[in-house]
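Only one protein chain is missing; all other protein chains are in place.
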Amino acid sequence: MIPRYTPADFADLWTSDKRFKVWLDVELAACEAMERAGLVPEGVAARIRAKDLKLDADRIDTIERTVKHDVIAFLTHVEELAGEDARWLHRGMTSSDVLDSSLAILMAEAVDKLLLRTDALLAALGKRAREHAETPMIGRSHGMFAEPVTMGIVLAGHYAEMKRGRERLALARKAIAYGKIAGAVGTYAHLSPEIEREALAKLGLEPEPLATQVVPRDRHAEVFTACGLLAAAIERFATNVRHWQRSDVGEAEEAFTAGQKGSSAMPHKRNPILSENLCGLARVVRAAVTPALENIVLWHERDISHSSMERMMVPDVTTTMAFMLDRTKSLVEGLVVYPQNLQRSLDRAGDLFFSEGLLLALVEAGMARQEAYVWVQRNAMKAWRGEGTLQSNVLADSDITAKLSKERIDTCFDLHHVLRFASVMVERALAS
Amino acid sequence: MIPRYTPADFADLWTSDKRFKVWLDVELAACEAMERAGLVPEGVAARIRAKDLKLDADRIDTIERTVKHDVIAFLTHVEELAGEDARWLHRGMTSSDVLDSSLAILMAEAVDKLLLRTDALLAALGKRAREHAETPMIGRSHGMFAEPVTMGIVLAGHYAEMKRGRERLALARKAIAYGKIAGAVGTYAHLSPEIEREALAKLGLEPEPLATQVVPRDRHAEVFTACGLLAAAIERFATNVRHWQRSDVGEAEEAFTAGQKGSSAMPHKRNPILSENLCGLARVVRAAVTPALENIVLWHERDISHSSMERMMVPDVTTTMAFMLDRTKSLVEGLVVYPQNLQRSLDRAGDLFFSEGLLLALVEAGMARQEAYVWVQRNAMKAWRGEGTLQSNVLADSDITAKLSKERIDTCFDLHHVLRFASVMVERALAS
Amino acid sequence: MIPRYTPADFADLWTSDKRFKVWLDVELAACEAMERAGLVPEGVAARIRAKDLKLDADRIDTIERTVKHDVIAFLTHVEELAGEDARWLHRGMTSSDVLDSSLAILMAEAVDKLLLRTDALLAALGKRAREHAETPMIGRSHGMFAEPVTMGIVLAGHYAEMKRGRERLALARKAIAYGKIAGAVGTYAHLSPEIEREALAKLGLEPEPLATQVVPRDRHAEVFTACGLLAAAIERFATNVRHWQRSDVGEAEEAFTAGQKGSSAMPHKRNPILSENLCGLARVVRAAVTPALENIVLWHERDISHSSMERMMVPDVTTTMAFMLDRTKSLVEGLVVYPQNLQRSLDRAGDLFFSEGLLLALVEAGMARQEAYVWVQRNAMKAWRGEGTLQSNVLADSDITAKLSKERIDTCFDLHHVLRFASVMVERALAS
Partner (left out) sequence: MIPRYTPADFADLWTSDKRFKVWLDVELAACEAMERAGLVPEGVAARIRAKDLKLDADRIDTIERTVKHDVIAFLTHVEELAGEDARWLHRGMTSSDVLDSSLAILMAEAVDKLLLRTDALLAALGKRAREHAETPMIGRSHGMFAEPVTMGIVLAGHYAEMKRGRERLALARKAIAYGKIAGAVGTYAHLSPEIEREALAKLGLEPEPLATQVVPRDRHAEVFTACGLLAAAIERFATNVRHWQRSDVGEAEEAFTAGQKGSSAMPHKRNPILSENLCGLARVVRAAVTPALENIVLWHERDISHSSMERMMVPDVTTTMAFMLDRTKSLVEGLVVYPQNLQRSLDRAGDLFFSEGLLLALVEAGMARQEAYVWVQRNAMKAWRGEGTLQSNVLADSDITAKLSKERIDTCFDLHHVLRFASVMVERALAS
């Protein structure tokens, strides 16, 4: 989390103030459940809530420096503010009951924000995909001109992939929303499953089916893997933008804001810096997947090796992901598509991409595939060397004209025909 | 894939013979769909099927060395065996139509095998968890004696985590079962969505909603992340076994086969080598997650950078995963639990783990939590130093006996009470 | 970089203020070299230096928000403060000349700090290794009691590994101290190799032998891999501490400060939280290695995909590394070793670890190794089951006593003999 890449709502989400507020929510929800179970006198939680405590994060930090334990420091401070009633808080609980239930609340909130952003991004992508459903562009495989596609097809492909990313994230949202109010090693020694269920329900969480001292870390890892997959989907899109914006290509480019300067030395350059930045950030998000998997392997009922990674990387990754989604959305919305340059590329590609149809026509006309291949290739290579177009060469190739009429040959070179499913494809992807 | 870690069915799955067989299945399914669409003369596929071709992987390799293209080599060889009919195969298709649909079939088959193995492992774990639902053991957090749990609770926790791993793998199974028969850049230029749907249905695959030249690689990455998560769940279990088997602990150990020799220098040692091996293999499986995420970012309609990784790591990771699941299952089944050593550890732990109950009793009796903490700690520290037990010290502490009766104090030290939810927890986890 | 894990000097190092100060240093050093080359009027740099500019990071940020370019924003602000002379700065240079030379300066400074900390850690480790050179402890392989070692040998092993880590870091320090003052694509189009050499020498940097627009990123990656290796060495040590501190073992433990509270629920527990924390931080450091390797692959003369990763991870990783080194040093210094518990473990191990010597004595006495193995094992297994010690069993085994005299048998069971090289080993490692 560095200010440059931190949306405002994530800056708020990952503050000490917010964290301690959620800790208090958890303690009070647990306290209320214990009141109903008769383990704590009635009215304790209500009285503390009524005081509307203003927790002081700095004060808690100061206490922690002595007691070397964050939850004890927190509880000590709550007692400073709330007085005697506070002694009933945390009854029969362990630190991880508070920490892990709180982390679940915060991570679920973070993922909710990511889901909303993904929806916004998908809406933007879908809109642009429809807009360009029929805008032809040369497809490229291995970076080489292949057969034509449309800009809308390409965008719809990114839509479908990010949609799958959204589904995985939604599953991770469900997986992470599990808390625990079960005591030191999860056995409810001084609590009960009922108390836990009631307290967590109030907090919007499910009870962990079987916790150790902590909620198992495969849940957290699933959030990281879902982010890794979504970040990669963004990186693929950003990489395509970078390709399109190349000076050699110029088919589309990032919106360029007034006043922006591309380079200190090259005043005219418009660099795809948003897209490049997204590619770099994808590496950052992806980098958290492996430590998240390593965090799963805690010893016995738990150790605390996961904690430092989570302190750093849960805020980092969710925030970076939010920033990426915002940036990608505005990148999509602002993307300037240059149909004339798309056409220029099609022209540069020549008509070689129609060779496949020609090959098929020859096979249909009774030739063996490998022989037809040789006939097509010889005409293609000529065109490739700049001698005529494939179409003109073929029309002059007496072997081929002996097999195919001029009309049949001409139908092989029809752009609209090869793209006849473009809108169908776009709509199918948008409905996926 | 090295023989040492390769189950027989995975050795068969990832052979050239199997791969080419599946390629032929794909070609024939596509051919049949094209026959019905009138693009290929009726009967072609049936005639080829009737010939029951014996594909020769070596011959295909030989051809590939000249043409430098695997699918062309394959088709050339099919034509060698099937004759003229073969020229109708692959009509309007691109290599990736065959390769990616085939890869989906093979990966789905691999994941099916993994799911079956996971089920067997879960059954074994569940059985052992029930067996030891009420076998007390000392829980450990940070490696320190904490409060008691039962061996069954611990095993049920591993069950629940691996069950979640199974669910992720089942989702990945769905995600990977997408194929593509859509031509060079996925636009059905010489095909149609109907042909694709029909051909893939026969192969047990869904059509990719929007393919480029290839099926998008987030699907494959999801298989790798699911494996990474399941491998980590196994590693957590294996790490616990390693801890239990330590000479210092001795609470449980791997089955030791007759004739096995632990060490060339220490004839009596029984090392947890299966568990250690599983930890190492988890690293291998996890290592594939990042390149799988990197593979997603193909250029334009595709590049072939994903291919070499997949050639090596798809077989490696699925096979290693299968081996891990088999080995973990037999580890679970053979795990020798030593109740007397579990009791020894509980005895070593002394009665300090009852301090929490005592603290709560004092708070219930009206004390402030922090003050009660000090009273408990002073008695606990004495016991820790070997002076009496916590219970005897507390009964001799006049501050505490002034607050709590001897009967109340004794109830704080009841092992059955703190474990009263053990069976409930185990059953809940097994039902999760 | 979160406050919890940030040493004060690294908090200072990675501020905007420091960064802009170094940028100005680079611009002025380049300016002076250009003055000497006659490209810039003499005295410009000196006059700007004399003004002792107070750069305002917030002001630069404000300008950047308009111009969307950090170096242009910086130069604009310098001109605001320094006036007309500033127009001579950055002549013929590109942003990366400033950014990469500055990054080299800052990373070299960071690594220097890490090297000093490593030296302090090594001194602490060496001291403790000598202190315990002859303190016997039971060695463990696979977590099982093996043959004896000494605590000093173990610490010396960690010393040697961290020393190798230091050497790699020192090489990375050399590798990173390369700058570039060579213009837009590194060709010195409006500069010269001489100007670069002179300017960089003043800044303590070597000129990059062949830069593109940027200094190649394998240099930066080498810093990350060196950190990853050193962090792993620390993790191995921390893992050992965690093992020693286990309640089951108790051979050594982290220093426990007065007032520290181990657990909110278990007042008496002393958890190895420093060591666990180090293990978690090692994952964080290690996680940066892969993106650092990915950063190497820039397109053509450069793209900016590396930048976001570096903005986040260069400060994060170097700072975390510094924190780890500090924490490990105090962990080593404060480590409480319990010789009586070391002896308890040796006692628990029984005398089985002498079996190797006995085996050798039997072989020396003329037996085949495999047969001797059987004889030793049968006595060892009895001792393992609690029937006598190996020594007593062997003395009662008439097969063995027929081969070996009682005196010869007794010499096989001499602890001092098997540890006779302990001090030699420690000194050799400390000299490595």
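Labels for the chains are A, B and C, by order of writing; each one numbers its residues from 1.
Following the convention adopted for this analysis, contacts are C-beta pairs under 8 Å (C-beta built on N, C-alpha and C of every residue); 3 or more make two chains touch, one makes a residue touch a chain.
Just so it is clear, the structure is predicted and the values come from calculations on it, not from any experiment.
Only one residue from C:Leu116, C:Val297 or C:Val374 touches the chain missing from this view: C:Val297.
From the options C:Arg19, C:Lys113 or C:Arg140, the residue with contact to the unseen chain in the full assembly is C:Arg140.
Touch with the chain omitted from the figure is made, among B:Thr118, B:Thr212 or B:Thr290, by B:Thr290. The hidden chain makes contact, of the residues A:His142, A:Lys202 or A:Arg428, with A:His142.
Of the options A:Val26, A:Ala199 or A:Leu352, the residue whose C-beta touches the omitted chain is A:Leu352.
Interface residues of chain A with the unshown chain, by the touch rule above, are 140-147, 242-243, 245-249, 261, 263, 265-273, 276, 290, 294, 345, 348-349, 352-353, 355-356, 359, 373, 376-377, 380-381, 383-384.
Summarising the interface, chain C meets the missing chain with residues 75-76, 79, 84, 86-88, 90-92, 139-143, 146-149, 153-154, 156-157, 159-161, 164-165, 168, 171, 175, 183-190, 192-193, 209-213, 216, 218-219, 221-222, 225, 228-229, 232-233, 235-236, 239-240, 243, 279, 282, 286, 289-290, 293-294, 296-304, 356-357, 360, 363, 367-370, 417-419, 421-422, 424-426, 428-429, 432. Although one chain is not shown, part of chain B still touches it, namely residues 2, 4-5, 66-69, 71-72, 75, 90, 93-95, 183-184, 242, 257, 259-266, 271, 273, 276-277, 279-281, 283-284, 286-288, 290-291, 294-295, 299, 303-309, 311-313, 316, 320.
Please note the rule applied: only the chains that are shown with their structure count from here on.
Note on chain placement: the centre of chain A and the centre of chain B lie 24 Å apart, centres being C-alpha means. Chain centres here are Cα means. That of chain B falls 32 Å from that of chain C.
Looking at chain C, one finds that residues 242, 261, 263, 265-266, 271, 273, 276, 290, 294 touch two or more other chains.
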